[in-house]
Structure formats: structure tokens, C-alpha cells
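Every protein chain except one is present and positioned as in the full complex.
A, B and C are the chain letters, set down in written order, and residue numbers restart from 1 in every chain.
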Amino acid sequence: MNTLKDVQELIAQRAAQEITPFATVNLGIGIPTLIAKYADSDKVFFHTENGMLGVGELKHPSNFDPGLVNAGKLPVAEETGASYFHSADSFAMIRGGHVEMAFLGALQVDESGFIANWAVPGKNIMGVGGAMDLLSGAKKIIITTNHCTKNGEPKLVKSCTYPITSTRKVNTIITELAVFEFVNDRLKLIELMPGVTLEEVARNTEADYEINWRKESK
Amino acid sequence: MNTLKDVQELIAQRAAQEITPFATVNLGIGIPTLIAKYADSDKVFFHTENGMLGVGELKHPSNFDPGLVNAGKLPVAEETGASYFHSADSFAMIRGGHVEMAFLGALQVDESGFIANWAVPGKNIMGVGGAMDLLSGAKKIIITTNHCTKNGEPKLVKSCTYPITSTRKVNTIITELAVFEFVNDRLKLIELMPGVTLEEVARNTEADYEINWRKESK
Amino acid sequence: MDKIRTAEEVMQNVKSGDTIMVGGFGLVGAPLTLIDELTRQEVNGLTIISNNLGEAGKGLGILLRQGKIKKAIGSYFTSNREVGDHFNIGKLEIQLMPQGTMSESIRAGGAGIGAYYTKTGVGTELAKGKEVRVINDENYLYEEALKANVALIKAQKADTLGNLIYYKTTRNFNPIMATAADYVIAEVDEIVEPGELLPEEIVTPHLYIDAIVKSKLILTREGVVER
Partner (left out) sequence: MDKIRTAEEVMQNVKSGDTIMVGGFGLVGAPLTLIDELTRQEVNGLTIISNNLGEAGKGLGILLRQGKIKKAIGSYFTSNREVGDHFNIGKLEIQLMPQGTMSESIRAGGAGIGAYYTKTGVGTELAKGKEVRVINDENYLYEEALKANVALIKAQKADTLGNLIYYKTTRNFNPIMATAADYVIAEVDEIVEPGELLPEEIVTPHLYIDAIVKSKLILTREGVVER
């Protein structure tokens, strides 16, 4: 396997292919943030919940504008045709169903499609941010995550043991091993990442899944 | 008595004196609309519920801008420092308690302080506009109305027989005969209009009121 | 992604039985070209959400005369006396709302809010049958969100992406209706390139807009004219 960073870039690169042309897309913190640079910036509109549509990649990091950041508080750039709005208007876009896709990280995803990405049992719960809002409102939710935790435990589990983020189910999961989709409420493995074997996926996955190579939605 | 128009101007002129310096003021349809020209435009901010703060009097009526009207759909002008907003933001100002005074017309006002100004029993109810919103949200409600109906019936009644506009009570009533205020939930006559006698007010008023020359609030 | 369409094209999205939001405060800020095109469509049983229903025989008033409107949701129908006539003979349902409640319900529809509590209307005839809830010792009325299949709105300028700005009090219901329908058509007087509208002055971001139609009928000092 590659370094952690390589793995994340691999996931981000594959995830970028899921973006439908001219979609409005929200990128969560972590791996999702890496997706922007693999997307065709002429054919996607990035939305950030702190109040901007038309988020661009910062070309020269040293030249950042301290008044222009994304939801991860990272400096970004402004694409042509961008607009700004306040937080309530921004979440109205998310919660009202006007954001087509959200890419989010996860601590766990279970075979029912629930995700946990905001709290860890036994620890203080100190942040939730926009995760629950994105889950409740974005039309399509794509999870980008390392297949296993740092300790090698599967993140695709039978049932989340961490607190779930929403009762809304996610649509797609992209890891460094495979791409999964939920079809009719069943988890399907639809694609292996380059050089990965089915056996490798099976060994690292707790959740039940079927193999279903043909993509039904896309 | 004078013509109807004279009476309305008289009421409007007196009403303008109620405006506290730099207040945000909403003017209803009818007599309230006439108040603007008697107010010191440097010391008042007129709000209109169709989405504008800083409404001004149109100086040259023939020169009106068809994209610039008040809630009565009458052409108006734009004062320096004016701003525009959509209907939900405009009513957020009203309903959120950010408009200091609203001047409204009335079909009836009763001695409890309830007003009826939107519907007539036995007739189709076809319009309500912003009346209920202003009643629920403006900090101070001042009623400007002819003292009696066209048929000479008192408009200041014991109890509204027309459907009330709100369970919120009004603060002040200004007619061509007198000025009334509600103090501790009691209707008080606080001022006679020039040349009007107490007897004249009594003869034209059904509601009970006390006489209380000294203004307690202002 | 070109959103620029003709009025004829976009009106194919309106079907019989649809709920349609129409912007404007009277004729001010109304999408006159789109309304005109709507009156040419063979559709009926429409529910119209609009502050007014035009004037007698004008704007949405034509649609009313054509018998295409099943129900009208708005705050002030008094400006068209024919609304009452149609109501009286049972040809039109009316849902009268305080203007602030109507605005807030449209915003709620666009923002994913299912319902909300307002003080407006408590204890009045418009509250009949509605739930009242005490919040912090005050009475509030339960009101549900409004949504539509199609919204017809009017703006001053669009860029080709669909970002919109509005002129003075023509703004009114247009920006909120833009958020609350499945398919949103913006009639505009001018179309510019992306970047020509300043990011901070854009009132309606383009993600809300499905189609842009150049206006043919506009409101001038002389009334509604073809441009």
C-alpha cells in the first residue's frame, strides 16, 4: 500500500468522476476537500456552507485572502460567477434540496446506509458542524473514506456502533479498495480500485455486500 | 366640517406628530399614506412591506418609476440610504419587531383596543395583505381613521362586530375629532382636534373612554 | 450549460393540475411575458400561488377568465373583482393568507422547513381550525411550508449561469419563489456574461434557476408594452 496521503488522493481522484456535469457540489472536511483539484472546474459549482457558491482552488497558496475560506477554514479562490450569502441562506440551499451532491468523510458506514461521522462514544461531543444538515438535504451523498481505521478495523460495518449522523441513508461509498453503491437498500460492490482483489475487500469489510459490477445509476 | 379629503389631511398631519425621531415607520393604505408628506423626511425612515426601507415622497408624479412602488402600489421615490429586500426579509422586519411604528386605517376599533380593518361580515373576504403581520409585529400601532363611517356610524365601538385583525391591541387612535390612547388597557381621550368639543366626540363615539389630557406615554 | 430558453419552450414544463408560483406585487415585478405565454397553454386545474390574481382580464386575470385556475393562494385578491365572482359560483377555491405568512411559507418551502410558528393571525378568522402553540408565554399559529411544481419569476438581469439581480421594488416575492419550486423560470430584461454581476450583489445564486427567458412584455410608465 501507499502512504496515507497517496491513498487519500487516490480516493479523491476516483470520487471526482462521480460529479455529474454542472452539478452543485458540497465538499466536506478531509478527503472530500481534495476532490476539487481533480474536477473539471468549468463543469462543477462548489458550494461551501459558510456562504459561497463558486468555490475555486487557490492557485498560489501564499497569496490567500483571509476573508475567503471554505467550511474547513482553508483558503480558497473565487470562480467566475461566484456568489456569497449568509449562513441561513447557505443552509437553506442545503436543507431545501438545492445542492445536488455532497462528499463526506465517515468514521463508520453500515450496511443499511447509515453513517457515523461526528461523534465517538465515550468522548465529549464537541462538534457537529454542517454534517447533519448535508445528510438531511443534499440530493446525493457520497462517502469518501479510508477503507479501515488507523488500527486496521473495518469502517464498513454491519451496524454503526458510533452515533449516526442522520436517519437518511447514503448513496455511494468510495474507498482505496472499492466503490460501493446502495441499490434498493442493499449494499453493492460495483468497482474494485486498480490492483485490488475481491479477497482483499472481503477481508477488510465487516458489512455484507453483493457484487454487482454494472452500475445501475449513472 | 370640511370635505372628506380635508378631513383625511387633517388626520394625517396630526398623525405625523406622533413619529419619534429616526423611527422606522410603516404606513398602511389610505389615510396613513398621506402622513409621509407631513413628516420630517430627514428624521424618519419609511418602510414598505413590499420590500423597501427609505421610501420617499415622489416629487414629480408624472416622472414615476414603474419599478418603485409602496404597499398601496402607488409610485414613490428613493431616499438617500434606502435599501431593497425580498418579501420574506421585509416581513421578518415587521414580524420580528424591528419596525417601530405602524400607522393603519380601521373599519372599527373597540374599547379593548382590538381593531377590525380587513373584512366585512357577509361579504367575501378577498384580501388581508400585511395588516395582520403589522399588528403582530410593529412595536407601536397608531390608528388613523375618520371618526365615523360614511353613514355616520361610530367607528370607535364597544366591541368589534367586524372580524378583528389581531388579538394584539393598538396604542393610539387619531381621528378628525380627537386623539385617544390606551393606557393600562383603558381608552383615554387625550386631545381634542382644533374646534372640536367634548360633546361632539361623545355624540359620535360608542366606546367608553376616560378623559385624560396629560399624555402619559410620549 | 445554456439555460436560455424561449417562453414557448419553458412552458412545456407546466402540466394540468400543477401548482405554480408567480412573482410580482400586482404588475410590479411580475413575469409578464411568462404569464402571457401561460395563458396560451392548454392546461387547467392549476393552483396559483401569487400575492394577487392580476386585475380583471389582465395578467393572471386572463387565466382566471379562461377557467384554468382551480385554486388561488395569496394575500390580496381585492384588486380583481372577478376573483370573488368565480369564488361565489364555486369555480375557484381561495386560500387567503397574511402576506407575511405567505412570504414566510414560501421561504420555508425553499429552505427545507416543514412548518413554523408565527404570531400573525392568532385569534382571527384566518386561524380557524389551525393549531395554536404557546411558546415563551405567547400564542403562535402553526403554518406549513408552500412549494410548487413551477415558479415563474422576474428579475432585472441574469448572467448566463442564472445568477440574478433585481430592480428596486420589483424584487418582492421573486427571490423566495425562486427557491421553492421544482422548476424555476426567470424572465429577465437583460442577460450578461458570468462575472459581470458582482459576487456580493447577486441576490439569487444560479443554483436556483433552471431556465432564463428574455422578457418581451415589460411594465413602463405607459403600462404594459411589447419591447
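Just so it is clear, a residue touches a chain if its C-beta (ideal position, glycine included) is under 8 Å from a C-beta of that chain, and two chains touch if they have at least 3 such contacts.
Please read all numbers here as calculations on a predicted model, not as lab measurements.
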Among the chains in view, which touch the chain not shown?
A, B, C
The one of C:I69, C:A111, C:L126 or C:L207 in touch with the missing chain is C:A111
Per the touch definition above, residue among A:T3, A:N124 or A:N151 touching the missing chain:
A:N124
Please identify which residue in A:K37, A:H86, A:K158 or A:R203 touches the non-displayed chain.
A:H86
On subunit C, where is the contact patch with the chain that was removed from view?
104, 108, 111-120, 133, 135-136, 138, 140, 144, 165-168, 198-201, 203
Give me the subunit A residues in contact with the hidden chain, please.
48-52, 64-70, 73, 78, 84-88, 90-92, 94-95, 119, 124-133, 135-137, 163-168
In the full complex, which residues of subunit B touch the absent chain?
21-22, 24, 45, 47, 53-54, 78, 80-85, 88, 91-99, 136-137
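In the analysis below, only the chains that are shown with their structure count from here on.
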From the Cα centroids, identify the chain that ends up most central relative to all protein Cα atoms.
C
Per contact tally, chains sharing the most pairs are B-C
Nearest whole angstrom, what separates the Cα centre of subunit A from the Cα centre of subunit C?
35
Which subunit C residues sit where two or more other chains touch them?
107
Where in subunit B do residues touch two or more of the other chains?
none
